[in-house]
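In this view, the complex is presented without one of its protein chains, the others remaining in place.
Presenting chain A:
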Amino acid sequence: MPDGPSGAAPRPTSLGDSLVPGWDGDDDLLPPSDWGRRPGQRRTTTVWLFALFIAVLAAGNAWLADRLTAEAFLAWATIFTAISLQALPFLVFGVALSAALTAFVPPSFWQRAVPRNSAMAVPVAGAAGAVLPGCECASVPVAGGLIRRGVAPAAALTFLLAAPAINPVVLVATAVAFPNSPEMVAARFVASLTAAVAVGWLWARFGRGEWLRMPRSDHAPGASKWRVFADSMRHDIMHAGGYLVVGGLAAATLNVVVPREWVSAVADVPLLAVLVLSLLAILLSICSEADAFVAASLSAFSPTAQLAFLVVGPMVDLKLIALQAGTFGWGFVRRFVPLTLLFTVVSSLVVGGVLL
């Protein structure tokens, strides 16, 4: 019973829920179905349901082992599991860092560390992105934590975009993947930072607070710091993690469904090649620490198209869109993602034209 299709069944419902206007994270606008029942009873039911779930898992394992032979499904399941497991440490790390920012760093620190003026704060935040070694799964919750602590959203968003693209681990991986063209590392750094700062400045100038759905941190004043830490971690994993799975499902499907031959067919058409690799980067949702190796393998494409793959991927991809929706809401994603995509593509074209 718990195979992919039936396991994925809740997805449309929850996505649908989330698209309802005015959705902002509380799925409890309606009274819970167990309204009026005694809460203690509800809790016991939950525990029994999980026990049942575990039993079904064990039975499912024994039953599925012989029957699951559909190769396409297994390849899909492998890639889905791979994306989930690979993202998990980064998600936990990012969420823990974000919770630590919320619980242990006093707001006064940020008021001193980050320039008040957001036009100034944006480039500072972009440069700070070069320090956090992690992929996009970590940077979203950290940016959420920064905003919660009063850092200007434009600066936090610049950090969100820059961190997965220009951190040292990613740059070293790029250098290893393109040993004969060190200019690719420089081009990636310049194009990514430019796009991140440009988006940040635009957001600082035109962005509006109400586009961001941010959980305010109104913890009970007496709560201990560790209590706040654990609460914040649980809250972030529940919001970001669920959407990460949505992104993983979509990326795994496209990974299996889209043959790479279709992609290679357009490798010789200059501008189209750039657009196709940008689209591929969005669909495949490869972690920014690994994408350079895949870009290097797409050798039929021009260096500029490969650069677009490297610049767009860490800033816009399915997994990331889902994560951002889970953290900041769809109203934010609707505005932020197209803007980021535009700037990443343009900046790849310009920097690629000059440097490569």
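The rule is short, and it goes like this: a contact is a pair of C-beta atoms (placed from the backbone, for glycine too) under 8 Å apart; a residue touches a chain by one contact, two chains touch by 3 or more; residues count from 1.
We adopt the following convention: contacts and distances are computed from a predicted model.
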**Request:** Quick one: find the hidden chain's UniProt protein name among "Phosphoribosylformylglycinamidine synthase subunit PurS", "Pyruvate ferredoxin oxidoreductase alpha subunit", "ABC transport system substrate-binding protein" or "TIGR03943 family protein".
**Result:** "TIGR03943 family protein"
**Request:** Can you work out which residue in A:Leu57, A:Ala113 or A:Val354 touches the chain that's missing from view?
**Result:** A:Leu57
**Chain not shown: contacting residue from A:Gly126, A:Pro141 or A:Gly326** = A:Gly326
**Request:** Tell me which residue among A:Ala177, A:Ala191 or A:Val351 touches the hidden chain in the full complex.
**Result:** A:Ala177
**Asked** What chain A residues would touch the chain not displayed?
**Response** 2-4, 7-8, 10-11, 13-15, 17-18, 24-28, 31-32, 35, 39-40, 42-43, 46-47, 49-50, 53-54, 56-58, 60-61, 64-65, 68, 71-72, 74-75, 77-86, 88-89, 91-93, 96, 173, 176-180, 213-216, 218-220, 222-223, 230-231, 233-235, 237-239, 241-243, 245-246, 248-249, 251-252, 255, 259-261, 264, 284-287, 289-300, 326, 329
